[in-house]
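Input: one structure, supplied below.
For this view, one protein chain was removed and the others were kept in their places.
Chains: A, B and C, in written order; residue numbering restarts at 1 for each.
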Amino acid sequence: MSKYFPNVPNIEYAGPKNRDKFTFKYYNPDEVILGKSMREQLKFSMSYWHTLVAGGTDMFGRDTINKNYGYTDVEAHTVAKAEAGFELMNKLDIDYYCFHDVDIAAEGETLSESFKRLDNITLVLKDLQKEHNKKVLWGTSNLFSNPRYMNGAGTSPSFDVFAYAAAELKKAIEITVELGGSGYVFWGGREGYETLLNTDMGREIEHMAILMRLVVDYARKIGFTGDFYIEPKPKEPMKHQYDFDAATSLNFLRQYDLLGDFKLNIEANHATLAGHSFQHELRVAAINGAFGSVDANQGDLLLGWDTDQFPTNVYDTTLAVLEIIRAGGFTNGGLNFDAKTRRSSSSPEDIFLAYIAGMDSFALGLRLAAKIIEDGFLDEFVKERYSSWDADLGAKTEAGNVSLEDLADYAAANEEPVPSSGRQEYLESTLNQIMFS
Amino acid sequence: MSKYFPNVPNIEYAGPKNRDKFTFKYYNPDEVILGKSMREQLKFSMSYWHTLVAGGTDMFGRDTINKNYGYTDVEAHTVAKAEAGFELMNKLDIDYYCFHDVDIAAEGETLSESFKRLDNITLVLKDLQKEHNKKVLWGTSNLFSNPRYMNGAGTSPSFDVFAYAAAELKKAIEITVELGGSGYVFWGGREGYETLLNTDMGREIEHMAILMRLVVDYARKIGFTGDFYIEPKPKEPMKHQYDFDAATSLNFLRQYDLLGDFKLNIEANHATLAGHSFQHELRVAAINGAFGSVDANQGDLLLGWDTDQFPTNVYDTTLAVLEIIRAGGFTNGGLNFDAKTRRSSSSPEDIFLAYIAGMDSFALGLRLAAKIIEDGFLDEFVKERYSSWDADLGAKTEAGNVSLEDLADYAAANEEPVPSSGRQEYLESTLNQIMFS
Amino acid sequence: MSKYFPNVPNIEYAGPKNRDKFTFKYYNPDEVILGKSMREQLKFSMSYWHTLVAGGTDMFGRDTINKNYGYTDVEAHTVAKAEAGFELMNKLDIDYYCFHDVDIAAEGETLSESFKRLDNITLVLKDLQKEHNKKVLWGTSNLFSNPRYMNGAGTSPSFDVFAYAAAELKKAIEITVELGGSGYVFWGGREGYETLLNTDMGREIEHMAILMRLVVDYARKIGFTGDFYIEPKPKEPMKHQYDFDAATSLNFLRQYDLLGDFKLNIEANHATLAGHSFQHELRVAAINGAFGSVDANQGDLLLGWDTDQFPTNVYDTTLAVLEIIRAGGFTNGGLNFDAKTRRSSSSPEDIFLAYIAGMDSFALGLRLAAKIIEDGFLDEFVKERYSSWDADLGAKTEAGNVSLEDLADYAAANEEPVPSSGRQEYLESTLNQIMFS
Partner (left out) sequence: MSKYFPNVPNIEYAGPKNRDKFTFKYYNPDEVILGKSMREQLKFSMSYWHTLVAGGTDMFGRDTINKNYGYTDVEAHTVAKAEAGFELMNKLDIDYYCFHDVDIAAEGETLSESFKRLDNITLVLKDLQKEHNKKVLWGTSNLFSNPRYMNGAGTSPSFDVFAYAAAELKKAIEITVELGGSGYVFWGGREGYETLLNTDMGREIEHMAILMRLVVDYARKIGFTGDFYIEPKPKEPMKHQYDFDAATSLNFLRQYDLLGDFKLNIEANHATLAGHSFQHELRVAAINGAFGSVDANQGDLLLGWDTDQFPTNVYDTTLAVLEIIRAGGFTNGGLNFDAKTRRSSSSPEDIFLAYIAGMDSFALGLRLAAKIIEDGFLDEFVKERYSSWDADLGAKTEAGNVSLEDLADYAAANEEPVPSSGRQEYLESTLNQIMFS
């Protein structure tokens, strides 16, 4: 199948010395690293929207790349887009994809027309999945692009808009189930506010919780056994979004008793927009038992918006993979490239080169994470650093068997404690040595 | 009493036309606004540290103002500092103060020496409080300046450091109770990390929770009936602090079942460092039932560190007071000026001018907030904006009596919903009109 | 004329107590403030693009407001848009407008078709200007939206793109001259880079200078006597733009000897994206003799992109007007509302309410700036602060008549100098008092 990208061959592993641009240098799908194939460890996923739909438009300019796949007719284009997606996944040896409802089929004039289009393309996708052995990592509904959602969907001040969102969510979860998706994502791009002057924040958040609860109940009823995810993002498009970061989303999930059904989908660039590192957000998800899935990309820390670049910083991919592995690895989740080619990467080839860049960067990250784990140095350092808690009064304190008076007495009887060096420079230097030698 | 600031008279209300620098233009303590005296509405508090201790040192330069109060001997200086504080509160007609243990008495060489000093000054402060009719808004322990806490106190990797912190906390809560404080604050300046490479975040946070639980239990045992507060701050001094913002702190309090004893102390400049407005953090605290107290200052949004400026932006003070009033006003909490004079405001006079600036800005904010409430325009706008939720299926949805299918059916039966204009520009313009006319 | 906005009356001054939304509360065009009418002091200008073209699209959603003016046919729409603009200016009593070539007439398929459209609409605009007594504040060419400019226009690596930009600039300056514009702006939205990996920065900047020189020479030849402006912006759409801020642009103008023909067009939100206050950038322009014109809007300092909000912060408008007046006021320049209604301000009414908000905020700013100047307090403070330079060795030093040895001798003979308090809090407090009383 080479209908849509005739100039691009199947991308195969050729090793780190090979300079052919259409090869993987680090990603060798079936090579086993840390007990699983790279394919299973990384569970790469194509994002339908950035990959097959978006054409480079930004706030100051039009599309630079044509994604009509040879068709202007809506129906034909819809099918061609799907086929192009499967050709791309095949050539890149990607097993999963993620989609919004409006990615796979453009909205119709009415709700029923939209639903009809979704039903049609769902049949096509099911066949394509079967034929090419691909799966849905997660589905979602776009509740932010249509003007009706300009004030929010689940948090819209208008009840009618809220109900409309409910209808779209119902359909989106139905097709996700139909396509065998193992996850469903809530990203609340308009669930927030532009100004507190016109906003009843408490009421809006309560509505959002009600809606999520209704969706969970319905999904479980129709047989969805996968994970729900909140994907935190602090702002953009809104001035403030309610799912600001991992901790904020967890507070919401705890408050409304939704933590049993939800995990987090951590997006690298959203992390940094919230003032956190990617690693940090992964760690927060993990220690709250909510690590779910990953939207992989990279941001530019000198820019204040979501650049969604293909990930190429190997420090970030290495440390992210370390967090993922330490969180137990992926179960229902995976690593979705929520990344777009730069606006000036304007040829179809660039899409493949970008995926190769991202996949190789994570593959190299996995190889280096394995090296770090096998080396043992970092783990050992951390273990040793907290060793005073492993026995005696430390262990008793962790077990909950002391009083404040006990601790005060202990302190009074001791000499001034001297904290040990954190050795940051040495750790960073050793990390370099492991990574670059 | 005019021993320490002989050139500064008692500051009295003289109205907005008066140009004498040593008068209040807006703060008229016993004038009633919205049913309570300004004094009760605002509950101003002096911060012991910035006001009586800090001398202008920054990372690039030494003190510019002398705060030895005429004494170099430790004990005499300790008492003089307290007396100066009460003179200042008297002259400014401030009823409350807040302190860290190390503010009221410098640390000794040993734990027992430090405690002895604290006991001595506590007696002095009790007398001064009685004599001048002043109260403690809240106390706290400085668990971040001493090198022993360089890796954290409650989150130190060293159990001995943790125990030492426990001893200091025990003492700090005891003197807070002794001085009749109505609050106790946890600000975790070193409770965070410099690098994840050496940090077991999950274990550290668990230790922090254990320590807070022990402190609460002990405090309740010795009769403390006030509020505990977490004061969120995202970073500085650490790269990342665990109490990042209101929502993060609430997640922690929920996770460790501490929400019953804790509220939040919202600091304006910490809010903006976390990427939020001051208003936003107050609102988050309120809708989570955790609005407690306020550290009033202002930051500079073009700077990336805590500038702790005296608050003079009247938009911010007005909108903050609106949030405070809508949250029900202060109970145990109050409005503490966690603010320092600029390094180049180098005369003792400047301390008074800065407090006048801050108090007048909040007094004007209160007057304008009252005007906004009495005007009714903003409240009415918000109420109307959500009115579709007040009856019919909207109300039923809020009450939890619908299914996703019900909502989808309703949406299918309706026409395309049209969201109403948010009118941000008109609201901002009307706000100006109310404030400036 | 009330064809396009039939529900909006002429907006007239009604004073600060009036609550009719379609009136000015502070802008009274012919009232004289500081020796000139408000109209002359402020020289308000409508931005063609945000006002007549943009419909609310952002990176995550489609238009929320329809700006087809009743026509889908290109030519008819082009004329209707112009007429709507003049109706709007008339109703708001705005005397000036600013435009990009592509705002007044959408690009054609070819260069010659585009130029033909521009010629046609120029005739229409000339008539409308004459009929309604309106003027062009400045014109410009959009060299950033078309995909051909994705790598830059004057700084494109492709010479053919550079030449194309030259052709468009030639036309844009011709129509600006034809319409009697008193200014011409260069905003280099794509004149920068996405990554240094593929960029020859030195060569690109030299090309930009060559192009500006050619445009200046041609414009002077065809009779343009107005000002050229660079409008600095640090980033967005590009990762880095060469006209980062005022100082960077001035360095470029000095380096390539263009300072004689160029001044700066300072945009409020671009200032803050570059890490500066609006005031700061105005001051830098002024002290370099390059204050030219203003793009008035406001940003959100908690957001990292250009929000282009209508200006409503009265501190900012007051301090900006103070800078403008101290720089001598506008000559060829003026105050262009480079501002767009919020995406959720979705009715045609909102455009007027937003302009009223912006115009009233600057009108109030002008009134308060006048009050500050007449009060004299701030000016006096600053004058006094530097008074040691007004005589003796200070004056001699300013005159260039000392050596380093002279100064060292003087210092050695003197006692330790004691710098005076900067009194920031007192100044801010007094500013409030002047503004709010």
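Quick notes on this one:
By definition in this document, a residue touches a chain if its C-beta (ideal position, glycine included) is under 8 Å from a C-beta of that chain, and two chains touch if they have at least 3 such contacts.
The shown structure was predicted, so the numbers you read here are calculated from the model rather than taken from an experiment.
The chain omitted from view is touched by exactly one of C:288, C:331 or C:347, namely C:288.
Among C:55, C:329, C:348 or C:422, only C:422 touches the chain left out of the display. Of the listed positions B:123, B:302, B:395 or B:418, the one in contact with the omitted chain in the full complex is B:302.
Listed here are the chain C residues that touch the chain not shown: 110-112, 147-151, 156-164, 166-167, 169-171, 194-203, 205-207, 210, 214-215, 217-218, 234-235, 240, 244-245, 247-248, 250-252, 254-255, 274-277, 279-280, 283-284, 286-288, 319, 378, 381-382, 385-386, 388-389, 392-394, 397-398, 400, 402-405, 407-408, 410-412, 414, 416-420, 422-424, 427-428, 431.
One chain is missing from the display, and on chain B it is touched by residues 56, 58-64, 144-147, 149-151, 189-190, 194, 235-237, 239, 273, 300, 302-306, 342-344, 346. Although one chain is hidden here, its contacts on chain A can still be listed: residues 16-17, 19, 21, 25, 272, 275-277, 301-302, 309-310, 312-315, 341-342, 344-347, 349-350, 353-354, 356-358, 360-361, 364, 419, 421-426, 428-429, 431-433, 435-437.
Criterion: only the chains that are shown with their structure count from here on.
Pairwise, the chains sharing the most contacting C-beta pairs are A-B. Centroids of chain A and chain C (each the mean of its C-alpha atoms) stand 40 Å apart. For the pair chain A and chain B, the distance between C-alpha centroids works out to 36 Å. In chain B, 275-277, 419, 422-424, 428, 431 are the positions where the chain touches two or more neighbouring chains simultaneously.
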